[in-house]
Every structure is written in structure tokens, then in C-alpha cells.
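Note that this is a trimmed complex: some chains were dropped, and none of the rest were shifted.
The first chain written gets the first letter, and so on, giving A and B; residue counts start at 1 in each chain.
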Amino acid sequence: MTPVITLTTDFGSTGEYAGVMHGVILGICPDARVVDITHHAPAQDIAWAGRTLAAAWPYFPMGTVHTAVVDPGVGSGRGVLAAAHGGHVFLAPDNGLLSGILTEEARVFRVEETRFFLSKAGGTFHGRDIFAPVAAHIAGGVALEALGPAVEPDKIVRLEWRQARAEADGTLVGEVTDVDRFGNLVTNIPAEASGARGGKAGRVRIGGGRSARIVGCYAEGKPGELVAVAGSRGFWEVSVVCGSAREAVGVEAGAEVRLEAE
Amino acid sequence: MTPVITLTTDFGSTGEYAGVMHGVILGICPDARVVDITHHAPAQDIAWAGRTLAAAWPYFPMGTVHTAVVDPGVGSGRGVLAAAHGGHVFLAPDNGLLSGILTEEARVFRVEETRFFLSKAGGTFHGRDIFAPVAAHIAGGVALEALGPAVEPDKIVRLEWRQARAEADGTLVGEVTDVDRFGNLVTNIPAEASGARGGKAGRVRIGGGRSARIVGCYAEGKPGELVAVAGSRGFWEVSVVCGSAREAVGVEAGAEVRLEAE
């Protein structure tokens, strides 16, 4: 079976940083297939990287080693986690990045065995010196147990992922979490919540009362119309057909979104 | 033979979208080599993606599966095409993207067999749910005939590709189609038209009469000089040696360009 390793970082594509991680991996595990999920997380935005990896990992083959390095605490005493969850492996700093992905059933280990690091590991680029070589060793067959001591899943650093909440009348109140390059506004209201895919259609409100009609796909709307669709990440997204909802509504990440029952 | 799959999309590199396509492909066809031609087509610019794929595909190995997803009609009734042409396979929405590539001899099929899609195909991200898995199945050996009914090549959606036209005196009149990151102005006047590669040299005019001298390569010009070269895409390009023609001439895509015979 071909081992697959994914990378999710904030290193950007200017500079040698992401490429060097590929090089280190191929030196240890020459058969590994390395896939860049993204290197464009906003600098040091741990939650963004966590949401992105959460959306991506289920679409990779069983056994994939997902390596995420958004790491403001690099060089400090912050731990490094390796975890088995859902048939995949996750490797990331213990800074909350994985806290929205791993469940109580995950097997989690703290990576401490320096023999799996590059021999001259420094204090500023653990993506190269620790995460890449450890990912390659895991892909090559090293058991997670060999990396360091087990950790209780509820003892890892948690990051508060803001979740939508329900009001008394059934309205769900969430927020815009991300804006994609088409200007679509991705929310944290789960697509299954109501209205999705043939369910009982309600209405989405955003930007101080503007109403987005719930549709099954962009093409059901008219050009220029503000619509809400069950997005590819499994959350409601607000879009303008053939346009930019960001510009039309004039909001950014953090703006309140309401899903009203019919 | 190692199967090769290329991707040409407008998904950008921020977000998990392109990486997830790699993941889906590797889950179905673990041996596939996936090459990103670009994920930076201008949002929903079908013609741009078509021109880019047209310039790239001849340089890939025979049998490559070229997957292009610029898809404003995602989720609507627009079809999906799989076509065999020139020893390669092309997979794209039936929205004109392939209309400048496929000839009358192409064997074209409409992809309808949902058993080759992801089982939970949604309405917003067919790159992940339809194009990636179908490309992987083709790379793994599924015949195009198995994907759906044959389509006559002249029945696919056509996109008007603007072509240069000849005036009575032999002058060719075209336009700037693309501006690259060096500020070179790529035109739609074929490089073979005249003057190219040792042919009878004429003159290129742009930006209201400014004259670009035809040279064999940038290095034949003087630094700062406005020159015209037979570009790598097979069309005339207007460049400033060690500078930016976009800035020097002050034009963008769409500007008229004239190739005058000597």
C-alpha cells in the first residue's frame, strides 16, 4: 500500500519551507506520496488550520498521515501529538489544532523520542526538523506507541471552536468562519440543521437582516441573487450566484448568521 | 505504465479544495501521479482555463487524464464530458472549456454513470465528488464508453475563442489574451503567422501605434526595448527586455494588437 502524507501549514509558497518538508520525507520514506492540503493558513491561525484539516481528512485513503504545522509556540515546551482516529493518523503541535477532530476514542501519544527527529533539530523550524521526519517514520511503519507516552484524549490542549447555538424559537445563530476566493461566506451552522437537501426549507439571514434563499445548488438561483447552500464542508454557505457574497453583503469572518425555521 | 492525472481549476491554493481532489484520486487509483497545472484560473473564467489547458496538454505523456474544473454551472443540469483526443483523455464540464481543444475526430462521452462518483455527491463541489473520482477510475482503466452515452463532437457547448483576423493588406489583427507575472502580453496571433523563427520579419503594433521589434529571443533586444517574440504558447508575445510590457505600454487583456507584414 502506498503511504500518503498530507501537509497543512502556514508556511506559504514563497520560500523553501514546504518543499524542504517534502525533501526530508522522501529521504526517510521514499515511497511516500506527499499531498499539500494547503500552506496558506493565515499566519499562526491554529483554528483555521484545524477547520481546514477537519474538512479535508475524510476524503483521503485509510492510513493517511495528516501533518499540520501552525505552531506559534515552536521551540517552547509545547508538546507534539500523534493520534490515531478514524483509521487515519494525525500529527500536530499540542496547541488545540486537533481538538476539533479527535474524539474520546482517539489513541493519542506525545512525541518525545528524539531519535525520530532530524539529528540537528533547531528551535525555529520544527516542520522540517520534527514533523516531517516523524510523519515519514510513521508512514514507513513506526508504531505510534514507539514515539512517546500515551496521553488521555481529554488532556490535550483544547481550542474553543465556536459553535452555532439554538434560540427558543428554533432559530440557529452562528457566524461566518471563512470567506473563500469566490467570496462565498462559509458559516459554522451544520448543513443538516434544517432545510438541507430537500428538508424543510427555512431562510438564512446575514448582515443585519438580509435574507438568503435556501437552494440546492448555485444554479437554482438567479444571477446576482443571494442564496444559501449546503456547502462542501458540511456547513451552510451564503453565496451570490455568479458574484461575491462578501462584496454584496459587506461582511467578513465573524459576522452573525441566523438560520430561521420556516 | 504510471497513470498521470492533471488538474486545472479556479480553486486557488487557500483552502483544502485542490488537496482534497488529490486525496480522492489516491483513494481510488493509488498509483496515479497527480500534477497541478494550475488552480489559479480567474474565478469562473472558462475561456482562460481552456487556453491554459490547450497550451499545456501536448507536453504530458500519452494517456494522461486532463481534468479541468471551472464550473459556474455546478449543480445545474450542465453535463460532464469525457473525451479521447490525440492520445490523451479530457474531463471537464460541458460549458465550452474543451471546445477549443477537441477536434471533430475526438471521441466524446457524457458522464452519467453515478457509480463512478463519490457516494454522497453534493451540489457545490463536483471537483471532489464527480471529477476527481471519475478521473481516477479512467486512470485506473475504466473505458470512456462505460461512463455514459457517446456525444457528437459538434454537439458540445461551444465557447467563442476570439481569433486573430487578416486585413486586406495582410495585417493580422488580434488582441492581448493574457498577461503573465513578468508583464509579458500574450496575444492570440499565431507565432507561425509571419516573422517567426527566422521567417520574414514584420512589426507588431500595440497600444495605439507603439511598435515592438520582432526578435528571436529576449536577449536579442536591448534592456528596456519593446520587443515581440514567438512565445512558448505558440502565439506572439509583446515584452520589455528586463522589464514589464504591461507597465510600459499601459494595456491589459483585451487590447488590440496588430502584426504588420514587412
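Following the convention adopted for this analysis, contacts are C-beta pairs under 8 Å (C-beta built on N, C-alpha and C of every residue); 3 or more make two chains touch, one makes a residue touch a chain.
Keep in mind it's a predicted model, so treat the numbers as computed, not measured.
Trainee: All chains are the same sequence, and 2 are placed; what is the full number of copies?
Mentor: Here the complete homo-oligomer in the file comprises 3 chains.
Keep this in mind: only the chains that are shown with their structure count from here on.
Trainee: Nearest whole angstrom, what separates the Cα centre of chain A from the Cα centre of chain B?
Mentor: Those two chain centres are 31 Å apart.
Trainee: Taking the complex as given, what residues does chain B use to touch chain A?
Mentor: Residues 10-17, 19-20, 22-24, 26-27, 30-31, 43-44, 72-78, 122-125, 128.
Trainee: Which chain A residues qualify as touching chain B in the complex?
Mentor: Touching chain B: residues 1-2, 4, 6, 8, 13, 33, 35-40, 52-53, 55-56, 59-61, 64, 178, 180-182, 197, 216-220, 229-232, 237, 242 of chain A.
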